[in-house]
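The full complex has more chains than appear here; those shown keep their coordinates.
Lettered A and B in written order, each chain numbered from 1.
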Amino acid sequence: MSETVTVRGFAGTDIRKITTDKGLPISTFRLASTPRRFDRESGEWVNGETNWFNVTCFRNLALNAHSTLAKGDPVIVTGRLKIRPWENDAGQRGTAVEIDADGLGHDLTFGTGSFTRLNPGSSEQ
Amino acid sequence: MSETVTVRGFAGTDIRKITTDKGLPISTFRLASTPRRFDRESGEWVNGETNWFNVTCFRNLALNAHSTLAKGDPVIVTGRLKIRPWENDAGQRGTAVEIDADGLGHDLTFGTGSFTRLNPGSSEQ
């Protein structure tokens, strides 16, 4: 009962990296995805409403995403969906929609790229 | 009833590009994906058996994938799964497992990269 989800969209922010006290790198960014849907009335494909996600990466993926991605880039992300209620000190409440990324990269639908292999023995599959 | 599937794996071949008579670019490659599974007896994560897919890309994605990817590269692909029986002239029969890619890119779990935006007005979402 683990919800895996794959999202194609665009990075709506730069990638922010922190390192925990235990030395764990974590990177986060916002991802905007606008579904295309077929409109029965007009008989055309139109843009649906945009979904926004908080994407979180850990370890090597956090380091590599931080040094590779920038705001506005087209991105594919696959990972586990997490829906979390939150409440801040001011008593405000809300819901955060997060993807814990298992893998991510630039979407070649929108351009070309280069790649440098860094983690040959990575077991973070 | 469309089967979308997302696969993280490694390109097992170089990317082969053709152009149809009507000028449609199509690129194909083989993708190997080895699932990790938890072994109850040993209490450890082990490699499962490898799944092999034929990945097919069209239009801009075909052009960009061909100029960006190479054999051995770590790749994320998302698209529609197609399972097709085939029979050749010699009477041999088999089953082809194909992914019609909607999006694909290098998997940053394994390295870093650069990206050049080429298709700003692309509607191939």
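Please note the rule applied: a contact is a pair of C-beta atoms (placed from the backbone, for glycine too) under 8 Å apart; a residue touches a chain by one contact, two chains touch by 3 or more.
Since we're looking at a predicted model, the values are computed, not measured.
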Since all chains are copies of one sequence and 2 are in place, the complete assembly in this file amounts to a copy number of 4
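Methods note: only the chains that are shown with their structure count from here on.
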Can you report the angle of the rotation that maps chain A onto chain B, using C-alpha atoms only, to the nearest 5 degrees? 180
Just the number, please: Cα centre separation of chain A and chain B in whole Å. 20
Which chain A residues qualify as touching chain B in the complex? 4, 6, 8, 34, 36, 60-61, 64-65, 67-69, 73-76, 78, 102-120, 122, 124-125
